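Heads up, one of the protein chains got dropped from this complex, but the rest are sitting where they should.
This part shows subunit A:
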Amino acid sequence: MAPLKSLESEYPIIDSDFRQFCASHAIFSVEDFLVHDIYVLMALAEEHDTSDRLKQAITQVLSIIDAQHQPWLDGLELLGYSQKSKSILSTGCERIDAFLRGGFQGGVLTELVGPSSSGKTQVCLLAASNVTKSGLGRVLFLDTGNSFSPTRVAQFVSSSSELADTESSKILPQVLDNIECRSVFDIFTLLDVLHQLLQNLRYQVGQNLRMLIIDSVSSLITPVLGGAGTHGHALMASAGFLLKKLAYEHNLSVLMTNHMVAGDGGVIKPALGESWKSIPHIRLLLSRDVLNNICSMFILRHPSMAIGERVEFAIL
């Protein structure tokens, strides 16, 4: 937030006299105002000979503060906004679409958890190829373990029944063109990429991005957790809130994968622990029967579906 000095050109009331008054109470920036009692400051300003100007300036700073939170919405506005702009992207698998009431929601963080080879990456690749194939928009695939496979995407495109072979080979370049794959190997790069993305979307660069996939988010976060320090958790929470902001403000469907670890008494549970649990809106558990290749999806967390509901599906 801005130092008071830089505000004078825009708001002449924040003059050197006012800044001196603030400095005597150890206030140098708008941020400092946030951790001071405004009522006390008003009372202190009263004691000065220029109290009127000082109080005006404090009111001015308050209105600057007022512009630094998200906008207030009433329930109707919020509902209207969410009905108008929040879309649902088909997953490319009819059974999952029916189960999740249409697919992956825009504005929402969906986490796929499951042991290795339970179909997490497959679900991601299928969704990515389906979004781009239907021409709905672009997909950004953040790859942490070289799991992105263009060949698999090509398979998904050609195996979709509604397209003839010639047609599918024609749209394949366009599909692959609309999936941007970036390698990300640590959480700092992830935060950089997400900040950059937020900037780009704000200034309308890279328009029509609809889906953000991180495969896998746990391999970026696990290395910084552990130990006695708090910074790992802080990085994790920052990444989480950044993703929520991106998803909500730019109507992205965010899809993340997470692996499983052994918990108390050998029961396996999703990695990243308790504090991460409050980050994703939706948490889906995947498992796969090795014999017949049937995958199952369980609800672990969902704002409107009951925990434990499940569906079986196969990805060919």
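What to note about this one:
As a convention for this text, contacts are C-beta pairs under 8 Å (C-beta built on N, C-alpha and C of every residue); 3 or more make two chains touch, one makes a residue touch a chain; residues count from 1.
In the analysis below, contacts and distances are computed from a predicted model.
UniProt lists the omitted chain of the complex under the protein name "DH200=94 genomic scaffold, scaffold_280" (options: "Small monomeric GTPase", "AP complex subunit sigma", "DH200=94 genomic scaffold, scaffold_280" or "Proteasome subunit alpha type").
Of the listed positions A:I38, A:A154, A:V261 or A:I294, the one in contact with the omitted chain in the full complex is A:I38. The chain that is not drawn here is touched, among residues A:A26, A:A262 or A:V290, by A:A26.
Residues of subunit A in contact with the chain left out of this view: 1, 23, 26-28, 31-39, 62, 65-66, 68-76, 78-79, 82-83, 230-231, 233-234, 236-238, 241, 244-245, 248, 263-264, 274-275, 277-278, 281, 300-301, 303-304, 306-308.
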